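The complex is shown incomplete by one protein chain, all other protein chains being positioned as in the whole.
Up next, chain A:
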Amino acid sequence: MSALSSRDWGNLALCAIALAIAACLPWTAGAYGLSIGVTIAMYTVLATSWALFSGPTHYISLASAAFFGVGTYVTGIGIQYLPYWTLLPIAGLSGAVMAALVGLATLRLSGVYFVIFTLGLAEFVRQIITWSQNISGTKGIYVLTSIGEMHIYWQLLGLAALVWLLGWLIGRSRLGFALRIIGDDEAVARHSGIDTARAKILLFMVPGAVAAITGAMLAPRYVYIEPSLAFSPMLSFQVVIMALLGGTGRLWGPLVGVVPFTFLWEAISVSFPNQTTLLLGVCFLVIVYLLPKGFVGLIDLAARRMRSAEGYA
């Protein structure tokens, strides 16, 4: 790995300042503002980690809800026996192991088969938990802790910083380069000497672990968790839409999608509570047709035009 350039240091400093400012939100915003802040932080973590794998490989994963749900249940069940802080790594490990198993089973599949399998996975886990609850006679689980919205927000912010750092390191590593090659042409990747299955499984474990940790962090916010909440397929779709809206070509891309989409979603949920799914579908179509490379693509295009305009001047 090559040494850091002065530009890298500058970017790192900028990120640190932005994170420090974001960390002040609980003291400056009201309860509603903080609640939006938690949602933004949560989807930033989910969409950024999703883009680390699905961005370069173009494998669209709809498994976020499966990992997220497992994480919430790790906290929900584990909190009765273990301290909260030990549950986060356990959730991460569970998510990573589950992602590795899913990866082993599916990453040899390509295209639409992978998408459908990941969508079915969340539903499968949800049904297993519902079934086991029916057998044991319980309905949901109460997660009663002293962890407030503010603490969840800071935890998510810390996790976001970790995900960005990890993404940045992967982007500079052989693994990151291998994934970009796989995304461009998997046959070339294999014949160039890349163990494509291993590379894909390794990187698929990252969004798996991160989504599970996010679920574990969010569990105290829900207070009462049940399968339909923890494994909501809507979450998987929203993660994909936000990441694509921002653009997966840059590490900060998903964030650029998450912020406006969260506000848009708030407005839609309040004004059209019965049409949310329909409008989510419309948003998806608009992004795919009008913004295939997301806001990042637009920004890059604008930058290129400015450069060429300067060239003529």
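Assume contacts are C-beta pairs under 8 Å (C-beta built on N, C-alpha and C of every residue); 3 or more make two chains touch, one makes a residue touch a chain; residues count from 1.
The criterion applied here is as follows: contacts and distances are computed from a predicted model.
Visitor: The complex lacks one chain in this depiction; which UniProt name from "Response regulator", "Carbohydrate ABC transporter permease", "HAAT family" or "ATP synthase subunit a" does that chain carry?
Guide: UniProt protein name of the non-displayed chain: "HAAT family".
Visitor: For the chain that's not shown, point to the residue among A:K139, A:R174 or A:R304 touching it.
Guide: Among A:K139, A:R174 or A:R304, only A:R174 touches the chain that is not shown.
Visitor: For a quick check of understanding: of A:G120, A:G183 or A:G297, which residue touches the chain that isn't displayed?
Guide: Answer from the full complex: A:G183 touches the omitted chain.
Visitor: Sort through A:T196, A:T214 or A:S236 and give me the one touching the missing partner chain.
Guide: Touching the chain that is not displayed is residue A:T196.
Visitor: Since one chain has been left out of the picture, which residues of chain A touch it in the full complex?
Guide: Residues 1-2, 174, 177-178, 180-181, 183-185, 187-196 of chain A touch the chain absent from view.
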